[in-house]
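Taking it in order: structure first as structure tokens, then the write-up.
A single protein chain has been removed from this complex, and every other one stays in its place.
In order of appearance the chains are A and B, and numbering begins at 1 in each one.
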Amino acid sequence: MWFFILAELLVFGVFFLAYAFARMRNVELFNASQLELDRLSGAINTVLLISSSYFVVRAVDHIRHGRSRACAHWLLAAMTLGGAFLVVKMAEFIAKTEAGISMSTNTFYMFYLGLGFFHFMHVVLGMVILGAVTLKAWKGGYSATDHVGVETGAAYWHMVDLVWIILFPLIYVLH
Amino acid sequence: MSSAFTKSAARNIFYGGAVFFFLLLVALTFDTMNTLPKRDNRANLTESAARGKHIWETRNCVGCHSLLGEGAYFAPELGNVYVRRGPEFIKTWLKIQPTGAPGRRQMPQFNLTEQQLDDLVSFFKYTSGINTAKWPPNIEG
Partner (left out) sequence: MKYKSQAVAKPYFIAAIGLFLGQISFGLIMGLQYVVGDFLFPAIPFNVARMVHTNLLIVWLLFGFMGAAYYLIPEESERELHSPKLALAMFWIFLVAGAATILGYLLVPYATLAELTGNNLLATMGREFLEQPLPTKVGIVIVALAMLYNLSMTVLKGRKTAINLVMLLGLWGLAIFFLFSFYNPANLVKDKFYWWWVVHLWVEGVWELIMGSMLAFVLVKVTGVDREVIEKWLYVIIAMALISGLIGMGHHYFWIGAPEYWQWWGSVFSALEPIPFFMMTVFAFNMVSRRRREHPNKAAVLWALGTGVMAFLGAGVWGFLHTLAPVNFYTHGSQITAAHGHMAFYGAYAMVVLTMISYTMPLMRGREANSPAAQLAEMWGFWLMTISMVLITLFLTAAGILQVWLQRMGASPMSFMAAQDQISLFYWMREITGLFFFLGLLLYIGSFFIKGKPATAKDPATARGLASATA
């Protein structure tokens, strides 16, 4: 599983490098377009994801002590925040689309929308994984000694969170 | 790979990854189809150009030439031939084949009618107007 998570980070890493490279060649365009972004919603989303990651940590802690139900509750809470992230992000995408902006508008928007959507799909996938783990935890499928599934799901969710923590300053803030 | 990494985990990654990236491909395809009207020169895709494409296909031109860089590399790129040579040259060229020059590459004589030649030229005019992100690097293709 770690191999897979590393591969994912590699893909994002390459995209971040590509972004840096493209930005270097056209700093003004990137800076100008960056100002058009909704930084508040980006910041809210950062808080949402970091909190959800904390909830997942709580969930893992509970299952380590064999408390299945509590684990499932925390996971549900994490997924709720994940869902909220998706709603906020969706609103951002809709606002951009209504303003007539697409991936072909300019290179900056290609990265903003492309990477954003790519990450968005990862959040969805992360929620599917957490959902499966939650269901199994609820049914008592994990125990204090056997909970690899929870840890794997948690690791994936942290990866998605980590990518956002890099993505947000890089694309929304860094001038 | 550690022993904790089981076959079923590998299987899940395969199925999950395949579905995930196929959906991403579909999403990008959807966006591409929405963007194409701005790039694919459909304004010049006349009836004549469409007939010209049919001539292009049924004479298997792509078996020697390339079109927007795809095809065979035995004979010159034709995506931009309309710009490089102009309509009259193209028509004359097709009429005088094969050259019969000994040892040189030969192009068959297709016996196209005047109408068919005009259609083919319309097709090349259409292809030369497609936004190919500035490819080829120069007029020689």
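Heads up, the rule we're going with is that contacts are C-beta pairs under 8 Å (C-beta built on N, C-alpha and C of every residue); 3 or more make two chains touch, one makes a residue touch a chain.
Note that the structure is predicted; figures quoted are calculated from it, not measured.
Enquirer: Indicate each shown chain that the hidden chain touches within the full complex.
Expert: A, B
Enquirer: Counting contacts across the full complex, list the positions on chain B that touch the omitted chain.
Expert: The list for chain B reads 1, 5-7, 10-11, 13-14, 17-18, 20-22, 24-25, 28-29, 31-33, 35-36, 39-42, 45, 49-50, 53-54, 56-64, 66-77, 98, 100-106, 108, 110, 126-127, 130-133, 135-141.
Enquirer: Over the whole complex, note the residues of chain A touching the chain we left out.
Expert: Interface with the chain not displayed, on the chain A side: 3-4, 7, 10-11, 14-15, 18, 22, 103-104, 110-111, 114.
The rule is simple: only the chains that are shown with their structure count from here on.
Enquirer: For chain A and chain B, what's the span in angstrom between their mean Cα positions?
Expert: 39
Enquirer: Touching chain B in the complex: which residues of chain A?
Expert: My answer: residues 1-4, 102-104, 117-118, 121, 125, 148, 152.
Enquirer: Would you mind writing out the residues of chain B in touch with chain A in their complex?
Expert: Per the touch definition, chain B meets chain A at residues 1-2, 4-5, 9, 13, 16, 20, 23-24, 27, 31, 34-35, 38.
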